[in-house]
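Shown here: the complex without one of its protein chains, the others still in place.
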Amino acid sequence: MFQNRAEALALALPAAIFAAAVFLVPVVILLSDGFRNPAGGWTISAYIDFFSSPLNQAVFLRTLKLGALVTVVSAVIGYAAAFAIVNLEPGMKGKVTGLVVLPLMISPVARTYAWIVILGRTGIVNQAFQALGISDVPLRILFSETAIFIGLLQLFLPLMIISLISALENMPKDAVPAARVLGANWFQVFWKVILPLTKEGLVVGGTLVFTGCLTAYITPAILGGSKVLMLETLMYQQVSVSNNFVAASVIAFILIVMSFAANILLKRVATARNKQRRAAA
Amino acid sequence: MTVARSLFIPLVLFLVIAFLIGPFLIIVAASFSAGETLAFPPQGFSLRWIAKVFTVESFRASFGMSMFLAIGGTLAALVLGIPASYALSRYKLPGAEIVRTIVSAPIIVPGIIVGLALLRYIVVPFQIGITLALFMAHTALILPYAVRVVSASLENLRSDIEEAAVLLGSSRLGAFFRVVMPNIRGGILSAFILGFVTSFNQVPVSLFLSGPGVRTMPIDMIAYMEIVFDPSVAALSSLLALMSIGIVFAAERFLGFSRYV
Partner (left out) sequence: MSDASYLSLQKLTLTYGDSPAVPDLDLDIRKGELIALLGPSGCGKTTTMRAIAGLMPVKSGRVRLDGSDITRVPANKRAVGLVFQSYALFPHLSVYENVAFGLKLKGMRGQELDAKVQSGLKSVGLSNFANRRPAELSGGQQQRVALARSMVMEPKVLLLDEPLSNLDARLRLEMRTELQRVQKETGVTMIFVTHDQAEALALADRIVVMKSGKIEQIGSPEDIYNRPTSSFVADFVGFENIFPLENGKLKTSGGLINLSSQPPSAAGLAWRPRMVTLGIGPFRGTVRGTSFAGDSREYLLDTPIGPIKAEVEASQPAYALGAELVFDLPAEKAAPLARFA
């Protein structure tokens, strides 16, 4: 630990000033716009306006719903996948983990684009449905909540799996066998042993996935089209179509509050666990 | 029970990986189609769409722009981020938590907001060019990654080797370049790659920051596929993915990339 304050500040300030100037200050001004009235005073009327529109309510609830749904489903699939992966032999484990991580390196545009080919009117799914006689007219899967859900799930599932893999690997090796010996069935083992011991990883993964869903733009834009909006796409429309910067500011604030809420939740749970550990030590 | 388990693992893995990778493989297959429209299974085999990618003028321009942003932005973020990480990990810095929060905040705030705020309150009032704005936005976006990865490798390096170097006659700055830099090179390269991939694939930040002839690669792809429904975007996606995967794979091979991120 060096003690020279001037040196420390000289090293740290350029980055801090840059981030503040390019990011913090403009974002704060943008956010404050939503709380301004034309006379220059403070008001929350923009928020009342925003939430009194049924369309906006629907978009807000859809964003929450899809975010929560994708988080829950990715947790369920994530546990199964992570459990399967940690039980592989080491060499295989690395390769499979690599395959799970691989999509993160691919542009979200490309990853979302693929779903057009799969879910579109002449896509694979419709071809299959028609061939199997499930339906004679092509189903409209694209530009729906279902399509967005699938796209988001595919986009963020890797983050959940990775978080759970590291949580499962940090779990005491003999916890599960010990519970089995004591007569717990697999459901009890999961609920009473695995879940509490991997809670931290679940929260990390959950926050990453939920925040990811909130801030994803491409997936709702491409798979939801211009009718099925989420907050991000609604914000883009408000700016580029309606030139309504106040509404954009309101949406921005809601998005930030939602991400921060998720983030704080993460830290809460993590520190609660640390306290427990310290108390135990 | 054991039969169920022995089937469970491969089945789960197969389904999950098919879900994660399958769509991308379909895109790759579609890019070799001989047909006029995007479809799977591909109609025939040809390299025409791969070839076409290289002839589309706007693709070339936006690729150049994205390359510039990814490389330039990452370098700028490192130039800012390395000293900041160093200060955070080696000094008793007054307000260290504030500095850490400020430099890592761009990762928490949705990119679309960063882009819009920059447009409204920097680009317009100060009349700066879109390219410069994009450059600043991407730098700010990569900064949190740079600080996180470089900090992690600094934390893994004992700080007393710098004091040892000083006692052997080196200046403080000299000690940094002689004994710190060589030991965090892997971390810096990893930060570079992470920043490059993040920037290159980034969409929301750049959404509002496009002007005549100035577009990033992903934005250009979205614009293109709204108009034309041929497999050239699939071909381009495949090529770009190949580039990203290639870079990351090489990094993992030679640096043990995943140790740092």
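By written order: A and B. Residues from 1 in each chain.
Convention: a contact is a pair of C-beta atoms (placed from the backbone, for glycine too) under 8 Å apart; a residue touches a chain by one contact, two chains touch by 3 or more.
Note that the coordinates shown come from a computational prediction; the quantities given were computed from them, not determined experimentally.
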One chain is left out of this view; which of B:Ile130, B:Val179 or B:Val203 touches it in the full complex?
B:Val179
Just name the one of B:Leu132, B:Ala164, B:Val228 or B:Ala250 that touches the chain not displayed here.
B:Ala164
Tell me which stretches of subunit B touch the chain missing from the display.
157-158, 160-161, 163-171, 174, 178-179, 182-183
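By our rule, only the chains that are shown with their structure count from here on.
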CA centroid of subunit A to CA centroid of subunit B, Å:
18
Please name which positions on subunit B make contact with subunit A in the complex.
8-10, 12-13, 16-17, 19-21, 23-24, 26-27, 30, 38-40, 80-81, 83-84, 86-88, 90-94, 96, 98-99, 102-103, 105-106, 108-114, 116-118, 120-122, 136-137, 139-140, 143, 147, 159, 197, 200-201, 203-204, 207-208, 218, 221-222, 225, 233-234, 237-238, 240-241, 244-245, 248, 258
The residues of subunit A that touch subunit B in their complex are 1-5, 7-9, 11-16, 18-20, 22-27, 29-30, 77, 80-81, 84-85, 87-88, 96, 99-103, 105-111, 113-118, 122-124, 154, 157-158, 161, 211, 214-215, 217-218, 221-222, 232, 235-236, 239-240, 245, 248, 252, 255-256, 259-260, 263
